[in-house]
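Note that one protein chain of the assembly has been removed; the remaining protein chains are unaltered in position.
Then we have chain A:
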Amino acid sequence: MLDDFMWRAALAGLGVGLAAAPLGCFVVWRRMAYFGDATAHAAILGVALALLWNISIFVGVIGIALLMAFCVSTLSGKGYAMDTLLGVMAHSALAIGLVAVSFVSGVRIDLHAYLFGDILAVGKSDLAIIWSGAVLVIGLMLWRWQALLTATLNEELAHASHINPRREQLVLTVALAIVVAVALKVVGALLIAALLIIPAATARPFSRTPEQMALLAALVAMAATTGGLGAAYTFDTPTGPTIVSLAAAFFVISTLASQGWQRLARR
């Protein structure tokens, strides 16, 4: 089964969707969308450095994503508004990464694949990395779930319950770096943030609790990755953008359906 590239691609999509969706809920609840963008864009720089130093791309990307996240955390609250700071970081990371890639001589790398993903080229070792990352992220979220929710609600409430909000922020930062590294191959650096945010936003109108939203978002993300993969194969379109387009279509349907439902309920 794993010898078929379509099966590998589908399994990769399921793994990434499963890991990205619950984390994406936190990105939405804590208004970290730009933070996700900055971390994801930095991945290109990670790719360049990994090729330059001849290390695993996965390691390079996780390293740079973590570094980026720590820079943002440290710089925040030092005089810049957060959205300005993240705007600067997100786009600079991408630009510097692209410049750095051009310095990598010898191998002509397929930049396109890192920017927009290349899910059809997922190999067995990629699949192992993606699923290990996904299991790690889901384990991390399950382990810290109650504390993460409390810290997201209100920092003082967390402190009063002996939960350190900075530690929970660190958990999310690490999870985000892992998701960026495993999703790079599937949707590419430019569209990772979309895979975090769109499923969560799609799930919101139909959820009454955080758990419902996380589960629903995971279902939406997995439907988008596998459905998008199928569509890209059928219509011969680029995979990453097709996956995100399908997720966007789910979002539109969800928004219209919930508004229609509310209008009906009001009558």
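Things worth noting here:
Heads up, the rule we're going with is that a contact is a pair of C-beta atoms (placed from the backbone, for glycine too) under 8 Å apart; a residue touches a chain by one contact, two chains touch by 3 or more; residues count from 1.
To be clear about the criterion, contacts and distances are computed from a predicted model.
Only one chain is not pictured, and the protein name UniProt records for it, out of "Ring-1,2-phenylacetyl-CoA epoxidase subunit PaaB", "3-oxoacyl-[acyl-carrier-protein] reductase", "TRAP transporter large permease protein" or "ATP-binding cassette domain-containing protein", is "ATP-binding cassette domain-containing protein".
For the options A:T39, A:T152 or A:S254, the residue in contact with the chain missing from this view is A:T152. From the options A:S125, A:Q212, A:T237 or A:Q262, the residue with contact to the chain not on display is A:Q212.
The chain not displayed touches chain A at residues 28-31, 146-147, 149-150, 152-163, 200-201, 204, 207-213.
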